[in-house]
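Since the structure comes first, as structure tokens, the remarks are kept for the end.
A single protein chain has been omitted; all remaining protein chains appear in their positions.
Labels for the chains are A, B and C, by order of writing; each one numbers its residues from 1.
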Amino acid sequence: MRKRIERQTLHLYIEGELDMKNANDLKSLIDMEIDKKGIRIIVLHMEDLQFIDSSGLGVILGRYKKLLPLGGKLKISNVPPHLYKIMELSGLPKIIEFLPKKEVL
Amino acid sequence: MRKRIERQTLHLYIEGELDMKNANDLKSLIDMEIDKKGIRIIVLHMEDLQFIDSSGLGVILGRYKKLLPLGGKLKISNVPPHLYKIMELSGLPKIIEFLPKKEVL
Amino acid sequence: MKVNKIILTFSSLPENVTIARMLTSALGAQLNLPLNELEELKVSVSEAVSNAIIHGYNNNPDKFVTLKIDATTDKITIQVIDKGRGIPNIKQAMQASFSTDPERMGLGFIFMQSFMDKLNVESEIDHGTKVIMVKHINTQPPSSH
Partner (left out) sequence: MKVNKIILTFSSLPENVTIARMLTSALGAQLNLPLNELEELKVSVSEAVSNAIIHGYNNNPDKFVTLKIDATTDKITIQVIDKGRGIPNIKQAMQASFSTDPERMGLGFIFMQSFMDKLNVESEIDHGTKVIMVKHINTQPPSSH
């Protein structure tokens, strides 16, 4: 997974499949950035995400909830069309900000 | 599978996997060209072949043997490197002519 | 009618969720399912298998999960079976946002329900759980979407 920090914002480029096999790795990685490096704004880039299920979505929602009381934010960008339906069903778009491509720095 | 006839030579471009699932289709297709259309020279292009096993190799050898008494010929071109070993083991290169890329029209 | 039956039994390991999904996907592709339905099938299998491993077996890798797929020309039936701890209250478990694990979303059954045409759960405490899902195959040429 590619990562980039710019203007105190952590950009994570999630690739391939996000399920129970690797959701915990993403969780640890993000928690480390929040706890150890003081990151408060995170953008998850999903253009190269091929598959996600509730294990993956759960970790994303969990990180959002962790950042809230710290005054932080988590945003999602570039969800591929074949994942729209599962995103919609999960209710995440009602809670988390979804950025269209051009608004992302 | 793409096919092309040029100067009475049938060029067949084999794609994907050639195993017991589809080897018979290749057999019927070639036999039709030989029996109905009088084709006597066949070049099998293998650059897009991803997998072959003894079922696939058997059909190729069988077509070669069918053409021999008819005064015909079957040649193979552009075997991808990952299939060299199985070709070698099958003994086909000792029987059938393998053409490097540039010799093929 | 041609029938294809496939039974996959595998160690209760996270990496086998990928294997189970890939198998489902390969079979669905052979049945010429449209891409979006393939995707939905994969999610459903992923949820049921993850549940078997996480909830049924509490991530014990020495246990086994079974995925049964029956494909005919007009429907695909998928069963995911574990011999784990079972579900005390199936109705409650299937509700949106219900989870016995505070870290999870409680959406697994919701996804299965939304993505499949039929969902049935059988479970017995300490004997295990069987999730049965059916997807109809649209044999009409695509038109209305």
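For this structure, a couple of remarks:
Keep this in mind: contacts are C-beta pairs under 8 Å (C-beta built on N, C-alpha and C of every residue); 3 or more make two chains touch, one makes a residue touch a chain.
Values in this document were obtained by computation on a predicted structure and should not be read as measured data.
One chain is not displayed; in the complete assembly it touches the shown chains B, C. Listed here are the chain C residues that touch the chain not shown: 2-11, 13, 15-16, 18-19, 22-23, 26-27, 30, 61, 64. Of the residues in chain B, those that touch the hidden partner chain are 17, 19-21, 51, 53-55, 57-58, 61-62, 82, 85-86, 89-90.
FYI, only the chains that are shown with their structure count from here on.
When every chain is reduced to the mean of its C-alpha atoms, the one closest to the centre of the whole protein set is C. Among all pairs of chains, A-C has the largest number of C-beta pairs in contact.
Taking each chain's centre as the average of its CA atoms, chain A and chain B sit 50 Å apart. Distance from the chain A centre to the chain C centre is 25 Å, each centre being the mean of its Cα atoms. Shared contact sites, meaning residues of chain B that touch two or more other chains, are absent.
Within chain C, contacts with two or more other chains are made by no residue at all.
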